[in-house]
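Our next item is chain A:
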Amino acid sequence: MPLLKIDDQEIEVKAGETVLSAALRCGIAIPYYCYHPALSIAGQCRMCLVEVKGAPKPLTACSTAVTSLPPDKKMDGKYDMVVSTKSEIARKAQRSVLEFLLLNHPLDCPICDQAGECQLQEYSYTYGNSSSRFDFEKIHGPKRVEIGAHVVYDSERCIKCTRCIRFCEEITKTGELTLVERGAHARVDTFPGRKLDNPYSVCTVDICPVGALTSKEFRFKERVWFLQSANSVCPECSRGCSVRYDTYKGDVLRLVPRENPEVNGFWMCDYGRLLSERIKELPRRDRPGIRTEKGWTFYTFEAFWPIFMEKLKKEDLSSPAAIVSGRMTLEEMAAYKLLAGKALGGAAGVALNVASGQDDSLLIRRERRPNLYGARMMGIGVSEENPDVAALLKNKRSALIIREDVVKDAAESQKAALVKALQGLGLLIVADDAFTATAELAHVYIPLTAWHEMEGTTVNFKGHLQKTARAVMPPRNRKPFHDAVSAWLAAAGGQAPEAGFAAWFAEVKKAVPELADKSLRDLLPRGIKLKEAAP
Partner candidate 1 sequence: MNAWLAILLPAAIKIVVILAIVLTGVAYTTLAERKVSAWMQDRKGPNRVGPFGLLQPVADGMKFFFKEDITPRQAYKPVYLLAPLCTLVPALVTFSVIPFGTEITVAGKSYPLWIAPGMDLGLLFLLSISSLAIYGIILGGWSSGNKYSIFGALRGASQVVSYELGVGLSLLTVVIWSGSFGLQDIVNAQKGHPWFFLTHFLGFIVFLVAIFAETNRLPFDLPEGESEIVGGYHTEYSGLRFAMFFMGEYANMITASALLVTLFFGGWNLPFVDWAKFGPIWGGVLSAAVFFTKIAFFLFFFIWVRWTLPRFRYDQLMNIGWKRLFPLALANLLLMTTLMVFFGFGVKQ
Partner candidate 2 sequence: MKLQRPKLTWWERTYFPAILQGLAITFRHIPRIKKRVTLEYPEVRWELPKKYRGAPVLLTGLDGHEKCTSCKLCQFICPPRAINIVAGETDLAKEKFPREFTIDMGLCIFCGYCQEVCPVEAIWLKDEYELADYDRTRLIYTKEELLARGRKPPYLPGKEKPLTEGDKP
């Protein structure tokens, strides 16, 4: 194996590995823009120039592979390549490239959304000059170009690294983008008549090292240094991409993908990303309520349970139709199982397999629920795709629906029948994070925390288990379903695990033998792949 020396460090590399990836592997800092581990190598930005012993000029670390030398030609007797990232030549190369990149750069930082997470800013501080020698009028180019429904392009800020172009060519294979014009006037544009409209378009914003591509939804919302982040999982399909929720003052402002090779690589789809917008539109009710002829009455969480128990005495909840959801976390499913055994006459429960669209070759899955695999694991049956819910309600006096808006998800042809079936029930309990169309038909409404307002664990379609985190604090009367079950069972006078994620995670551990010796720490940050136990 070739032996590489970078600065003072000796690194064994595979033949053909580039200097940059070897350096990154060993934590040696080499600045780079156009290199991206998931994309082909372009050698476009020249930021990664390093001095290579014996080479007549600095070489780009990203595109220089290390090869073996014959034993008698080894440098210093043993190295196949000697690289310096801090020598005078390397320093000068870095400084000059940065000066060059900044020649026509508008320095919009005060209004640029990238400021704070901008590689140009960071490298300028670390490797660049503090002032510019360029005294002339800068070249101006188009700003605020909407190259796609969710992406805005600013040619002045662009450093032409072509990451975005390569993403569209290599990852989504849609190839909307290209570089037009030449020299200082070069800019990224879509091919004539095309738009950047592939289902992963906002990923270009993530990989753009500067603020040239900004997301329309997040544009100008908040400076990134005000954001509070939580590492979580996207709940929008059974891929369960690792994401980060960025929030400010309790509002989710954006979702960005986290690197997780086993689940989503570096990407996530636009639909999942736009969850941040859909969250805002959900009709929320922050208190549990009971509907009588006179209409809804809402109570605090504590006051609700005794009244609910009174109501249960008059109704029959011995064998309800129980519709649970792949949107529940494993803890909530464990809680459902316990509740079913103690208060619902052992109702098996069925998790709806809501599906739409098609699986694609990258991430998007037809199953729109993140945790159906988990439901099977916990011994909850999963329905066929998009089932007729009215059929599930047949011959039932009562029903419990958790985290599903069956009315909205029903096919148009079945909707009327479903509403009728729901109205015909003697007791309909709906537990959900939003006051949905289904909830409006209910007799009892239990508000739950939304996916991003609670902790939990979820398993994706390949059996990869990840932990979600609480991105914002929920209002005090909205609880996760497992906490509601704790309160329910306590009010009914029975034994229940105490409320809170930790206690219920312990219940999950009992049900999933593979988790028994795992602690929460083992699940962070990327989760674990469960062994093939798929039912």
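A quick word on the picks: all candidates are chains of the complex that A comes from, given by their letters.
In this section, a residue touches a chain if its C-beta (ideal position, glycine included) is under 8 Å from a C-beta of that chain, and two chains touch if they have at least 3 such contacts; residues count from 1.
All values derive from a computational prediction rather than experimental measurement.
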{"item": "Candidate number, among 1 or 2, whose chain touches chain A in this complex", "value": "2"}
{"item": "Touching residues on chain A, where the partner in the complex is candidate 2", "value": "109-111, 143-144, 219-223, 225-226"}
